[in-house]
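One structure is given below, encoded as structure tokens.
Only one protein chain is missing from this complex, and each of the others stays in its spot.
And now, chain A:
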Amino acid sequence: MSAQPSTTTRRPNRFARVPLLVWVFLLVPFVVELFWVFWPAANSFSLALTRWDGIGLAEPVGLQNFRDLADDPIFLTALRNNVIWVIGFGGLSVVGGLALAVTLNKPGPMVSLYRSAIYLPMVVSLAVSGLFWRVMYAPDGPINGTLGLLGLEHLERQWLADPTVALGAVLIAAVWRQVGYIMVLYLAGLKGTDGTLEEAAAVDGANAWQRFWRIVMPQLRGVSMVVFAVTVIDSLRTFDIVWAMTRGGPYNETQLLSTYMFQQAFTTGNLGYASAIAVVIFALAIGFIITYLARQARTED
């Protein structure tokens, strides 16, 4: 037991020193996770090498699914959209969240209200956020209405049916929900920064911008790393909000890897091909997962 004096030399039978009940405590949850997470994950890799409609037997086809993906224009659109999504969703929510965190990093009852309002969307599900924004973007909805009032009729459009703007429109809705989370992370980071350093820099004549970039941001490097990893992993997972708003349409213009994978699996029934897309998503996420894990491992020491 960890509570025993650490000077005790480790006996060879470490397994026996842990009470049986404690093994049960550990193994039940661990086996549940192995069965529902790691076993399916392993299955996905082998399914990706097959052609399977879910009814008959899976027919092994080697790497054919991946060769097909390389020639699949919808997959390539989804891949391109995912890159746009990581940059747009990540960039806008990080810049917005950081700016709000710096602005709202002070006490006061009004400031608390502003903060609560900004992260309130976090509690609304992504599917419901999608529906909220469908109302906003409707052809006779408030966004077009406001543009009309401002005399900008030429900007009015069918936001979610227009292939050129649909992806951006969905992205705004997703950012609306994410900014609060990034703000909370940076507010916590700012709480841990050393205010005297900033004051010293101010005495030395550094202006607000220099103090922010040279003094505050370097102290937030840890938070930024977590934000970066979380944003990329979340971007690759994004499904609900796109599904609720456009289902990948119009003409696959808002298709992301995850929506395309879901369609292939559960609408079209190409389970092997869908698994291959899932493997691509995994491959794109793994580097960031390891980054995040490595950081958590260090904080566990």
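Following the convention adopted for this analysis, a contact is a pair of C-beta atoms (placed from the backbone, for glycine too) under 8 Å apart; a residue touches a chain by one contact, two chains touch by 3 or more; residues count from 1.
To be clear about the criterion, contacts and distances are computed from a predicted model.
The complex includes a chain that is not drawn, and of the options "Alkylation response protein AidB-like acyl-CoA dehydrogenase", "Thiamine pyrophosphate-dependent enzyme", "Multiple sugar transport system permease protein" or "(2Fe-2S)-binding protein" the UniProt name matching it is "Multiple sugar transport system permease protein". Think of the hidden chain as still there; on chain A it touches residues 1-3, 10, 14-15, 17-19, 21-23, 25-26, 28-30, 32-33, 35-41, 43-44, 47, 54, 100, 103-108, 110-129, 131-136, 138, 140-146, 176, 181, 184-185, 187-192, 195-196, 199-200, 202-203, 222-223, 226, 230, 233, 236-237, 239-240, 243-244, 257-258, 261-262, 265-266, 271, 274-275, 277-279, 281-282, 285, 289, 292-293, 296-297, 299-300.
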